[in-house]
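With one protein chain removed, the remaining protein chains of the complex are shown where they sit.
Presenting subunit A:
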Amino acid sequence: MNKKEKPEAENRPDNTAFTQQRLPAWQPMLSAGIVIPLFLIIGLIFIGIGVALFVTSRDLQVLEMDYTGMEQNSPCFSCSDPDQKNCKCTLDFNLDKLFEGPVFFYYALTNYFQNQRSYGVSKDDYQLSGDLDNFKDPDSTCSPYRYDSNNNPIVPCGSLANSMFNDTFKLYQLVAGTKKEVPLDGKGIAWWTDYNIKYRNPSVTPLKNAFNGTVKPLFWPRPAYELDPTDPANNGFINQDFLVWMRRAALPNFRKLYRRITEGDYSTGLPEGNYSLEISYNYPVLNFDGRKKVVFTNVSWMGGKNEFLGIAYLVIGSLCIVMSVVMLIVYAKFKFPEED
């Protein structure tokens, strides 16, 4: 026994609640007594929310019009021919009651895969944040829209920017045979952070100079610094329409905000009457079997019209209540065996 006697404290395990696995613990029990009221309460709350959502969504007005021009009788049929340039068509419609404001004007595309990976990565974030180095040498992800055939850098580069939606719309109300233009508000249609932080123009004045030695995207009619001739603050990369386009849609059928109708006589909505939408038809969609639509709608606290949420809440809420009743019956029959 020459093993040296170690002091007892050295080897003895600590007698703490943790080491002995005796930490005080809360042991919740999901018994019927808890679950039945829980389901009941959840059910009631869900039904409440569901009703609110349902009613709100039901009261929202939506006017959706396809203007692709597939059909012979469609006003834009002539424009759907890909050879037509600068084609204009007019879509007439009638509102039989007041379209409550503020009215939001969306364009919608279908079968358009903005969420494809190769498409989505085809942009240069640094270029878009105003980095002049990337003006000269766009990121390689931009190809095949990185340089044009003369090897000039494209700004903004990449498929995403290149394919920016370029149909434009003008809305007129037909009052006593005359066209009265409805003012469309193009501000605040993109995310605030996109407009103010994420996308930046290079700090060069005038902006045009920054684009020296670059070319506009091949598909664009005008260079980026001339996107909005009416508002100098809405040009370059911080053009609202551009920003809306650059935020890729999640699904192949999507809508994007085009304008809001908030001004003048129409701030409370579009009064009943006849309207005429003048479309400059530029954007080709037929070769990939896509559709173009315009959507007029109003929004509420829950956003745009969406039946799904309200119905889902109502269904789940009722299911919860049904389940609690079933449980009540089951446990009444079995006399709450686990409560003994």
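One rule holds in what follows: a contact is a pair of C-beta atoms (placed from the backbone, for glycine too) under 8 Å apart; a residue touches a chain by one contact, two chains touch by 3 or more; residues count from 1.
Assume contacts and distances are computed from a predicted model.
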Per UniProt record, name of the chain withheld from view ["Phospholipid-transporting ATPase", "AP-3 complex subunit delta", "Two-component response regulator" or "AP-1 complex subunit gamma"]: "Phospholipid-transporting ATPase"
Touching residue (missing chain; options A:61, A:74 or A:143): A:143
Residue of A:72, A:118, A:178 or A:230 in touch with the missing chain, whole complex considered: A:118
Touching residues (missing chain, whole complex) on subunit A: 1-2, 5-6, 8, 11-15, 19-21, 23-32, 35, 38-39, 42, 46, 49, 53, 102, 104, 106, 112-120, 122, 125-126, 129, 143-145, 159, 162-163, 188-191, 193, 197-198, 244, 247-252, 254-257, 260, 284, 287-289, 297, 299-306, 308-309, 312-313, 316, 320, 323, 327, 330, 334, 337-338
